[in-house]
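So the structure is just underneath, and the comments pick up after that.
After this line comes subunit A, so read on.
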Amino acid sequence: MSRKTKDLLMKALIMFSTIFTVGVLVIIIGYIFIQGMGHLSFDFIFGSAETGGIWPMIVSTMYIVGISLAISVPVGIMAAIYLTEYAKQTKFVSLIRLATQSLAGIPSIIFGLFGLALFVRAFGLNVSILSAGFTLAIMNLPVIIRATEEALKSVPQSYREGSLGLGATKIQTIWKVVLPSALPGILTAVILAIGRIVGESAPVLLTAGVLKDLPTSVFDGGRTLTVHLYLLAQEAISPEDFQIAFATATVLIIIVLVINLIARFVSAKLDKTKA
Partner candidate 1 sequence: MAENNKFEVENLDLFYGEFQALKSITMDIEANKVTAFIGPSGCGKSTFLRTLNRMNDLIDTVRIDGEIKLDGQDIYKKDVDVTDLRRRVGMVFQKPNPFPMSIYDNVVYGPRAQGIKDKKKLDEIAESSLRAAALWDEVKDKLNKSGLALSGGQQQRLCIARTIAMKPEIILMDEPTSALDPIATLKVEQLMEELKKEYTIVIVTHSMQQAARISDTTAFFLMGELIEMGDTNDIFSNPKKQQTEDYITGRFG
Partner candidate 2 sequence: MVDFSNPRASFDQELEHLGHMLNELSQEAIGAYEQIKIALQENKKDVALDVVRHDDTINEMTEEINDLAILLIARQTPVASDLRRVIATLRMSSHLERVADYAVNLAEYILLNEEKDLGTYRDKIIGMIDHLVIMVEEVMKSYDLQDAKMARNVAEMDRTLDDMYTSSLTELFEITRSETTHVAVLATQTILILKYLERAGDHVTNIAEEVAYYVKGKTYEFNKSSVKARYLKDNQ
């Protein structure tokens, strides 16, 4: 085979892979949208469970996303700051790093089991949005820590030196120069975390339950969109049941998409390194 043919073949292979990936994605999303769009209506989105609406599930999902982010983002960022900016690079620190990396790879159901044991039972929070929020926060911590660490490491050392050289303290340096520069990277981590939270079913099922009512407080149980979708699909008999499941899936995808777009927009606004 001549070098030219080899080259051509390789190029074709790469092209095919790309088309395949994008194609599959388009087909899945398209299929879900086509199946689901028919059932989408104002009443479906904002109606209560009794009338066949999914509003309680949307609210439960938002609550859980909010709670777990409120905990995992600040804690994760601070932990990452400690690991990159303060900790001397000792064996102990590399052990912490190894532990967080391993945690990121543990199946989510194990976190669910842990949440069930700790928050639901031991802390007596029962099956509630709060328990699920805590559980998912812990599940997301390693991801956020790792991504933030990477983002902090990618901030040029010259910024730190410049700031310290101007008589700024370490905290001022981190707060005013390092973190703003790392923000786009951190935001990407948060988007990924949101995706994971919205997408999880097993740990949520174990810690927040399946209650279809609109939660009145975080101590109530609640059913997230994903869990709802899981149950709908499992119980579906008629084609209409499937349509409801697809409509829920459409809403889920739209929510994730909107969050993604907002995050991208904010990230672009914050990224001052692009002059």
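The set was built so that all candidates are chains of the complex that A comes from, given by their letters.
General remarks:
Here, a contact is a pair of C-beta atoms (placed from the backbone, for glycine too) under 8 Å apart; a residue touches a chain by one contact, two chains touch by 3 or more; residues count from 1.
Everything quoted here is computed from the prediction, not taken from an experiment.
Candidate 1 is the one that touches subunit A in this complex, out of the options 1 or 2.
Chain contact summary for the complex, subunit A toward candidate 1: residues 88-89, 156, 158-169, 172, 176-177, 180-181, 272-273, 275.
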